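Of the protein chains in this complex, all but one are displayed in their positions.
== chain A ==
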């Protein structure tokens, strides 16, 4: 047991270290100084109050996206649709933020709930199709991503603006921004969303580990036949898992719409946060607290990388390659697991 747990912690740590080494090799081969590059990365992520604020802001949607992927995964479903659920959540949050003028205690929660509901709806559709017709959720969620992207763009153009490229700014009563947090972090874009995402992590942990609902979801995830035998409604649980997963993703969108940007604009492509959520969940071992740590790493990489071109002359393309390498090694953690077990065997 404890040996397993140790492996579970060692694997992601090794993955990150390998990714960093591989990134360094790429930098050396391309004629750049990896030490300067990584110093810039580190400085850009945690170097001063402003950077720390930016990193935390970036970590916020990553946590929620990671939770969304992990929640479905624990129930045996692969939700590739977090990106789309995030986009509709973002749209719904901004819509509520723009369309109403209410006291903050009502307006802000309402906007977040709207985002969660939109994401949940976007998750319900593949969940329902899976439960009712056994349509594979991966296919449906991928397609739902495109539907979300283009529907959202169309709504922004025709409803939220007059053929413009972005919506109006949301009313302050729906905003997550805080002057206090901004002043604390040298006017970064840090907002209260981080608290919501941390609460969401606790909610996910509690729901899965401590409730009968979570017991059912986990049972269905591990063994549908035994769950059916035990009298659980397998189809209901599949739908429920996708709905809750979608709600997490939708709230991730609200973080962007109500906090980071305070509006929603026409997107040429995906935000990538939803897809990174898959890697975050994977690295975090699909566990709520592991996901927080993984999200911190991803947020730090993303924000810190912005510093690499200016401080270490590493071109942005190379930065993207280095980040991709780290993700690659995380995603191929199976390989690392294999090497570790082999190593252990031979040690004996």
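The rule is simple: a contact is a pair of C-beta atoms (placed from the backbone, for glycine too) under 8 Å apart; a residue touches a chain by one contact, two chains touch by 3 or more; residues count from 1.
The rule is simple: contacts and distances are computed from a predicted model.
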Missing subunit (named according to UniProt) among the choices "Probable chemoreceptor glutamine deamidase CheD", "Simple sugar transport system ATP-binding protein", "Phenylacetate-CoA oxygenase subunit PaaC" or "Molybdopterin synthase catalytic subunit": "Simple sugar transport system ATP-binding protein"
Contact residue for the chain not shown (choose from A:104, A:134, A:169 or A:210): A:210
Option touching the unshown chain, where A:152, A:197 or A:227 are the choices: A:227
Contacts of chain A with the absent chain, listed as residue ranges: 1, 210-215, 218-219, 222-223, 225-233, 348
